[in-house]
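Complex shown without one protein chain; remaining protein chains in place.
All chains are identified by letter, namely A and B, in their written order; residue positions are counted from 1 within each chain.
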Amino acid sequence: MSPREYKLIFTGSMGAGKTTAIAAISEIPPISTDVENTDKLSHAKATTTTAMDYGEVTLPEGHKLRLYGTPGQVRFDFMWKILGKNALGVVILIDNSRPDPLADLREYLAAFRSTVAASRAVIGIGRMDTHNLPSIDAFWSATTELGLTVPIISIDVRRRDHVLLLLDVLFHQIETANPIFEDSESGATT
Amino acid sequence: MRQCRRTLTVVGLPVQKELLVRSLLTVVNTRTRDLWYFSDSIDSDVALCDPCSALTLVAQKHAQRTGFPQCVSVVREGVMALPETPVLSAPIYASNFIALLDALSSTLSARTTSVDAATSAPLRITFSEDKFRVGVALHDLVGRASRDVQRIDANGVIFHVIPAARALLLRQPLDEDALPHLFRARDVSITPLTEGQTQDLFGDGAKPQSIDWLLWRAGLDGPHDRLLPTLPPGATFALRRWPDFGRLKHQTFHLRMAALLTRAAHSIDQLSAAVAQPVDECRAFVNACALSDLVEVHQKDSAQEPSSKYFHQTVAPSTNRYAGIFRSIRHVLGFTQS
Partner (left out) sequence: MNASVDTLGRTESAICQKQIDVLMLVHPEINGALVSTIDGFDVAAALRGNLSAAKLSAMTSALLALGGAVTSESGVGECRDIVIEASTGRVLLMDIPHTTRKLLLTVLCESAVTLGQVLWAARRCRQELSRRLDTK
């Protein structure tokens, strides 16, 4: 079989840990397009991603898993569309210390709706240890109100085992939702 | 009258207002009837809320479920307050703030007195038949959502619980080795603390943490040969959402169980066949989910047709289309295999 490429997207609000998550699993140092953040009133972070983060994992038989981190801010939503095409799955990272995490989540659920609706998504909520609201149940309600079912877990992206857990949950979700599939289904390109 | 310790938080207010409230509290504390402390937790006695914020809805739902916090609308002139809530006008003046806090103290005292009267007697639960003693006792205690701190003594393992907050209060972490001993207890003693004892507990540095992991473990590490008494053996079970595996001990096959049960109801036997795991493991998982209030009981008799078409299509992991690629990824990244 000729080598295939699979794509995983990491999206979510600024500062939620997309770059960190990719760095935890990429075999190459992630390529980033971070630039200086000039809007410090909205976000305290020194830098912001404008185009994407990129990492990769080489698999047996020459297959490749490509990891793409999207910019978090809505003015770069054209990148969400570009990067989201033909993705195997999407990891949505939410920072629970932000003013309105539920609104953040709704934004990314809408942006990646087709991938999410095909049960190819997982949601990781960060900083729940110090900010316990909204609760997992509140996030769950927010997704079901949109007619979507997505696994939601609380995580710390600085922990590699948590990043792997996110992927493991995502893979189980995809496997269970797509037990039988047609060759033309998205998720792999040759 | 003895001074009580009260907690106050803010919900949906801008940063500047929050800072103002924090500093005002330290200033007015010498002039209020009770001692007020600022808290970041939603499980405070009082929450100053912005009626227009989405987070306020979350706080109100929490209050409906647990009785706390008492929501107060912080509004400028002309802005509508939340229905049936006390109002604190903005800009906030110290005198108004003091008056509000004292009024709330009276309301809270009245509530505490009635709760104290109802729960002052220690509750001792002895289980002769039921082997899930501690798990079920804790689950039911949390479900009653009392605001009072409760002292739990099971087989000499002692800890405290705030049911309304779904919180454990521990002076030091519960020893992993002590858990089996705890879960095997034949009886459980549950005693509400007095106000003074509660103050002492906090004074000793007891820190609240979520009780969810303990309820989960009570199910997972409890008896595997049976389901909880509340679960009909012949029924099918579904999950209303995924367990929060980021905080709960689990193995990889639990993820598959969750993926299946969130999509369709399964009986224990069906689940066992679908995930290729012994029924004991399936029972343990369903028990853990039940103690975590995640289980929905569907058909009472699984001899009927399975409730979901997905059951017929469930394919064992090894023959799934994605099996190859996910196996590769898991192997290369070093996942633990189940």
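As a convention for this text, contacts are C-beta pairs under 8 Å (C-beta built on N, C-alpha and C of every residue); 3 or more make two chains touch, one makes a residue touch a chain.
Treat the numbers as computed from the prediction; the structure is a model and nothing was measured.
Chemist: Could you tell me which shown chains are touched by the chain that is not displayed?
Modeler: For the complete complex, the undisplayed chain touches A.
Chemist: One chain is left out of this view; which of A:Gly17, A:Gly55 or A:Pro71 touches it in the full complex?
Modeler: The single option touching the absent chain is A:Pro71.
Chemist: For a quick check of understanding: of A:Leu8, A:Ala21, A:Val57 or A:Met79, which residue touches the chain that isn't displayed?
Modeler: A:Met79
Chemist: I'm checking contacts with the chain that's been left out. Which of A:Leu8, A:Ala24, A:Ala51 or A:Ile152 qualifies?
Modeler: A:Ala51
Chemist: Considering the whole complex rather than only what is displayed, give the residues of chain A touching the chain that is not shown.
Modeler: The missing chain touches chain A at positions 31-42, 48, 50-52, 54, 71, 73, 75-76, 78-79.
Definition applied: only the chains that are shown with their structure count from here on.
Chemist: At what distance in angstrom does the C-alpha mean of chain B lie from that of chain A?
Modeler: Result: the chain centres lie 27 Å from each other.
Chemist: Which part of chain A faces chain B closely enough to touch in the complex?
Modeler: Residues 4, 6, 25, 57-61, 63, 65, 100, 102-103, 124, 130-138, 140, 149, 151-156, 162, 164-165, 167-169, 171-181, 187-188.
Chemist: Looking at the complex, which residues from chain B come into contact with chain A?
Modeler: Counting only chain B, the residues touching chain A are 40-42, 53-55, 58-59, 61-62, 210, 240-242, 244-247, 252, 255-256, 258-260, 262-263, 313-315, 317, 320-323, 325-326, 328-335.
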